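Excluded from the complex is one protein chain; the other protein chains are retained at their positions.
In this document, chain identifiers A and B correspond to the written order of the chains, with residue numbering beginning at 1 in each.
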Amino acid sequence: MAHATIEWTANLAGVFDLDALMRLIANQMRLHSDGVFPTGGIRVRGYRVDDYVIADGACDEDAFINIDVKMGAGRSAAFRKVFFDALFDEIRNFLGDLFDRCPLALSMYVEEVEGWKHNSIHKRLKG
Amino acid sequence: MAHATIEWTANLAGVFDLDALMRLIANQMRLHSDGVFPTGGIRVRGYRVDDYVIADGACDEDAFINIDVKMGAGRSAAFRKVFFDALFDEIRNFLGDLFDRCPLALSMYVEEVEGWKHNSIHKRLKG
Partner (left out) sequence: MAHATIEWTANLAGVFDLDALMRLIANQMRLHSDGVFPTGGIRVRGYRVDDYVIADGACDEDAFINIDVKMGAGRSAAFRKVFFDALFDEIRNFLGDLFDRCPLALSMYVEEVEGWKHNSIHKRLKG
């Protein structure tokens, strides 16, 4: 099970491709985790942030993209480092020269959680 | 104090009753926690998710409902297991055959937090 949540400031509308970024993250989890993240448990979503204050609040072009990842406990520290280093590099590459075109803060946080679940997507995938 | 946040994908609009699900969670906290969750501290909200990629991104009918619970630290492990097992069962029952009607991932996570608070709802309840 792996969740990712992308928050992005509204001044980035039309500047980057949200759907492509969501697919990048989902595909990285699906194809490059050696099966650590079962496909049926991958859920990536994006929230547009319309109201925000960044840094000193002095520059309308300041922007941020923040990604919160939640996953089940038990993955090794070694796996986490390799996988998320690679994921973050992919995201940076995806954004390309956006960091030069506007003042942009990109962040990604990873949290382990335990919980309850029930899921019929696995069945669809086997079907 | 108990917070719950329901995220639900937009393709479930009209398919389940968000308000009823929020009330189910609030009522379970209020009426079935032996007073562990004071009524005035119960806050349940729902966020519709319009942008998302699920699993392999291949099926428009894939959907998810994710519930994040935050509560003050100090509840016993025994209470947590009994209460949240029961809550999750209620939610599954509430959703009924929705798991058969579409590929649906339901998840619930519980986190303990400490913080600051000031609350005049308790006074309204006593009033």
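Some points to look at:
Methods note: contacts are C-beta pairs under 8 Å (C-beta built on N, C-alpha and C of every residue); 3 or more make two chains touch, one makes a residue touch a chain.
Computed from a predicted structure; not experimentally measured.
The residue from A:Phe16, A:Phe88 or A:Trp116 that touches the chain not shown here is A:Phe88. With the whole complex as reference, residues 1, 3, 18-19, 22-23, 25-27, 30, 39-48, 70, 113-121, 123-125 of chain B touch the missing chain.
Mapped onto chain A, contacts with the missing chain fall at residues 7, 9, 47, 49, 51-57, 59, 62, 64, 66, 84-85, 88, 92, 99-100, 102-111.
Rule of thumb we're sticking to: only the chains that are shown with their structure count from here on.
Put simply, the C-alpha centre of chain A and that of chain B have 23 angstrom between them.
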